[in-house]
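Everything below concerns the one structure shown next.
Here the complex is missing a single protein chain, while all its other protein chains stay put.
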Amino acid sequence: MKIRIIVPIISTAFNQEVLKEGAQFAAPDVQLEVVNIQRGPASIESGFDEMLAAPAIVEEVVRAEKEGCDGVFIDCFGDPGVVAAREKVSIPVVGAFQPSALTACALAGRWSVVTVLKNVVPMLRDLARRLGVESNIASVRDIDTPVLELQDKQVFQKRLLAQIDRAAREDGAEAVILGCTGMIGVARWLQGEMAAAGHPVPVIDPTAAALGYLQLEIRGGLSHSKTCYRSPPAKERRR
Amino acid sequence: MKIRIIVPIISTAFNQEVLKEGAQFAAPDVQLEVVNIQRGPASIESGFDEMLAAPAIVEEVVRAEKEGCDGVFIDCFGDPGVVAAREKVSIPVVGAFQPSALTACALAGRWSVVTVLKNVVPMLRDLARRLGVESNIASVRDIDTPVLELQDKQVFQKRLLAQIDRAAREDGAEAVILGCTGMIGVARWLQGEMAAAGHPVPVIDPTAAALGYLQLEIRGGLSHSKTCYRSPPAKERRR
Amino acid sequence: MKIRIIVPIISTAFNQEVLKEGAQFAAPDVQLEVVNIQRGPASIESGFDEMLAAPAIVEEVVRAEKEGCDGVFIDCFGDPGVVAAREKVSIPVVGAFQPSALTACALAGRWSVVTVLKNVVPMLRDLARRLGVESNIASVRDIDTPVLELQDKQVFQKRLLAQIDRAAREDGAEAVILGCTGMIGVARWLQGEMAAAGHPVPVIDPTAAALGYLQLEIRGGLSHSKTCYRSPPAKERRR
Amino acid sequence: MKIRIIVPIISTAFNQEVLKEGAQFAAPDVQLEVVNIQRGPASIESGFDEMLAAPAIVEEVVRAEKEGCDGVFIDCFGDPGVVAAREKVSIPVVGAFQPSALTACALAGRWSVVTVLKNVVPMLRDLARRLGVESNIASVRDIDTPVLELQDKQVFQKRLLAQIDRAAREDGAEAVILGCTGMIGVARWLQGEMAAAGHPVPVIDPTAAALGYLQLEIRGGLSHSKTCYRSPPAKERRR
Amino acid sequence: MKIRIIVPIISTAFNQEVLKEGAQFAAPDVQLEVVNIQRGPASIESGFDEMLAAPAIVEEVVRAEKEGCDGVFIDCFGDPGVVAAREKVSIPVVGAFQPSALTACALAGRWSVVTVLKNVVPMLRDLARRLGVESNIASVRDIDTPVLELQDKQVFQKRLLAQIDRAAREDGAEAVILGCTGMIGVARWLQGEMAAAGHPVPVIDPTAAALGYLQLEIRGGLSHSKTCYRSPPAKERRR
Partner (left out) sequence: MKIRIIVPIISTAFNQEVLKEGAQFAAPDVQLEVVNIQRGPASIESGFDEMLAAPAIVEEVVRAEKEGCDGVFIDCFGDPGVVAAREKVSIPVVGAFQPSALTACALAGRWSVVTVLKNVVPMLRDLARRLGVESNIASVRDIDTPVLELQDKQVFQKRLLAQIDRAAREDGAEAVILGCTGMIGVARWLQGEMAAAGHPVPVIDPTAAALGYLQLEIRGGLSHSKTCYRSPPAKERRR
């Protein structure tokens, strides 16, 4: 089973860590690959960034299907390009938001998201509405930290812990999703800290949810519905 | 008051009709302008088309603000590029879906949309969910006719009438929205036919709703919230 | 285009200010008129007040249609008499709540209302439920000030600012509606103060929304649905 | 325990039957009384009728409290005057819709209402939304029969059976409410017919639900919340 | 009219008090009986406890029907065994949650529950969702006190008052339900204290609501729908 991860930014800075992170969540028969996009933003923190990244993302998804991949993970929490990509291919395509939100629904009645910046909070609420699970959200919080400053794990994991703690104590969250795929390698530590503090909430790494969903779909002979994501009609399109 | 209409397709075929249609719904002090995009699809009938059109749309919205426009109408029922455009400018920006849906909520308890093709139905349901008005929808129907075949008014207005009639009789619609901005110049005739048949439902021309909303916002000193549509953070973006 | 504003109270104290306020939001071809009711309360702050005002309001709406008005604004945030009036006439009739709430939905994902007294809060929540937009509400706050004490602008606009600020900071409101049509002439100042304080939320004057909606409907050839607001059957009615 | 039934129409035609119907649903210690209103409509089939009836209804409710009644039933399915009346008194006040809808929620997952005319259908949907139970509704149907033609039990109970049958078979209703308090003395027969036909759905007589609720509240020392239905502030009110 | 109360725990400690409490809410023609279960938990504070109690509860319900009871109250706020019991009998069967929640909906727009332990909070939210009334909930609070420590009325009623006060002041509750049937004999005192403190919220004793509902159903000739709670098909069942 071959799964390709598309890191939808022009930098390759996260690639090796993404591959290492992903490997933890893959079965022995899963082969993971990572690619980047050539045109688009250095990070995704707005609807504008998503718009800029989407055309290159969809090109990469189409290429992945042609090259025999069994599934594609668009490695961003805002699910950029997912709808358009699903219209263009038959193999499973997931972003990070949908699998994470659905996993949280499976683990707890009410859950929170802790993301990077206030800029993306309304977009995440929109995604939850589209998915039909908004009533399960306890809160959407942020750590006021841009994606490109997520390099120093010591710093951002403390900020995450502070917000996760408030989500659990003040907002009634029974599970928490890390709301950016750049928050790598910290979910288990956070989960342990919360349990030690007497608030045992699952902390969902979005990469775990996304790769788990792709494996579920591929092993189940499933993919997104082609009556929901219909192929675009043929016509002139000028790029 | 200067309002610019962006027809988000590469063809100029609809421009004059759009301007004529728009003039009906503009106050005497409103100056309407129409522009096209240079890169993108010939029509918008999928998420893929929206993705292709969005970058050029947003460029045009930014230009409109720089050139002193008071508001912008992105003339497509799927609201392509609206979120990203609102992040980039301060002047009011509307697509056709949001104003039409909100107008329908003002006129009736339950309403339907009649659009062009099945391909866009899930996207319209998503837009209604994001807007929070899904519970007011009676149905979303289509006339199985691509946008570029909306040239022959005789043909498509009959198909529209048939579906509007079913929406009113079978689905309980008390108002109906024409679900494509290419359905020009037929709303009043349809409204009259329905009244004559004993089913007096308002038929909403999306252009009327969009231009009405822009005038409301501009006269009211209002625009979209900048705490909801925050300006994108500065960073490298490669096109 | 002739629009009549019905101030649904027995005092004429607000009339000139209402006319002046309304003129700001009217296109050059709009002619505004103001009338009062002769029987009813001195202000509307309860369901009981609405009940007392409604019969005279509906009489005035019927008269307005007979006298050739193109639309009617029932100038109260609780929308008193709107349902009954729509049953009796064909021209557009709006109160202040519906247009304001729908305008807020167009500008932001989540919005708050700041009204006069706790007495009307449950009624406003009911109106939001009936309109189907309750899930977009961040909060309904009040300034603990009766309508008839809204004369001193210096005082009430400070109370409004304090509550708007809390709505934005504590409740997550991205836009705010002034929840009483007596809160005249303060929306722009409040909007400016909030922007200066780093919380740029649109502040919606309900008169702007109501008059904007009427102009939208009239220019669009639209009015409320007569399959939703059916004409009352003939029968004996003793007054 | 003294319960007063206010029949909110100017005719006394239904009074004796109402008293007889009510007696079936009252405990031995309950004393039932019936009064009419002097000003208002001959029947209630529109928002306009409700508006006309409400002032006299509220007067009667206030009188009932003064005269020592323990509870009041406003005997109409549209709950006219209920909100204003609750603001004015402390004793329990119910219409027919709320108790019937809540009783249906207790008996089944999804239920339908069968009412008199299409005119009142949107009002009933609004009442369900305000009560927060809209998602439990399977359908709202009508028998196309004005209230004042409900005299011939043979005729209207057949029409009711036909619509109840369709509600159960086509709409998935697991319980049905008779949506007019003039549909007297037929619930048990209808329930029996449905059971005999293999569709054993409870058929709720709105009088049973209303009187049952009043007894529940009175025995429980309960009444409507005065923080929800606050007393109207003192002020000038001209009638 | 004979109503049997099933106290679904193995202790008889509460029985006399339950009977005394119930008698307050019963009409003169109601005969109340109390029984216990022989196998199950000492109190119900988890889904596990409900599971253990359910088989014996259902046996008792079946016995009650055979012995000529007109209705059964399963005296626990979590409604254990209610679904299975309704499938097995035709007479009305209620737990405490459903009647209390529906009564709260009749008295106020938004209400809270104050229960014993955090353990049952998610179960109560689930029950509200199943009933379709979740949107009316202001909050679910607890007094951090196990059921079996509810013996000292002085202590637990103070804890209740503190939480009810917070529900009214902080959460916007307009009515409050006592969320455990072991909270006996304190509702009126709590209601009085709240009124005296300027927050006049109804305080619902779940026993009052449950017995009120049973009387409503029995006098109305109603019971749960047998198309919703169908009889279990015959088959081998090994105990």
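A, B, C, D and E are the chain letters, set down in written order, and residue numbers restart from 1 in every chain.
As a convention for this text, contacts are C-beta pairs under 8 Å (C-beta built on N, C-alpha and C of every residue); 3 or more make two chains touch, one makes a residue touch a chain.
Bear in mind that the values here come from a model prediction, so they are computed numbers and not experimental data.
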Checklist entry - Thinking of the whole complex, not just what is shown, which of A:L52, A:V72, A:V94 or A:L148 touches the missing chain? => result A:V94
Next on the checklist: Given that one chain is not shown, which residue among B:E33, B:E59, B:E134 or B:E149 touches it?
Outcome noted: B:E134
Checklist outcome for this item: Among E:Q24, E:S46 or E:S135, contact with the omitted chain is made only by E:S46
Checklist entry - Which residues does subunit D use to touch the chain missing from this display? => result 109-110, 135, 174
Next on the checklist: Touching residues of subunit B against the unshown chain: what are they?
Outcome noted: 122, 125-126, 134
Item to check | subunit A residues that touch the omitted chain in the full complex | outcome: 24-30, 94, 98-99, 102-103, 105-110, 131-133, 135-136, 168, 174-175, 187-188, 191, 199-202, 204-205, 208-209, 211-213, 215-217, 219-228
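The definition used in the following text is that only the chains that are shown with their structure count from here on.
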Checklist outcome for this item: So the chain most remote from subunit B by C-alpha centre is E
Next on the checklist: Need the CA-centroid distance for the pair subunit A / subunit D, whole Å please.
Outcome noted: 51
Item to check | subunit B, residues touching no fewer than two other chains | outcome: 109-110, 132, 135, 174, 227-228
Checklist entry - Which word fits the touch map of the chains here: line, ring, star, complete or other? => result other
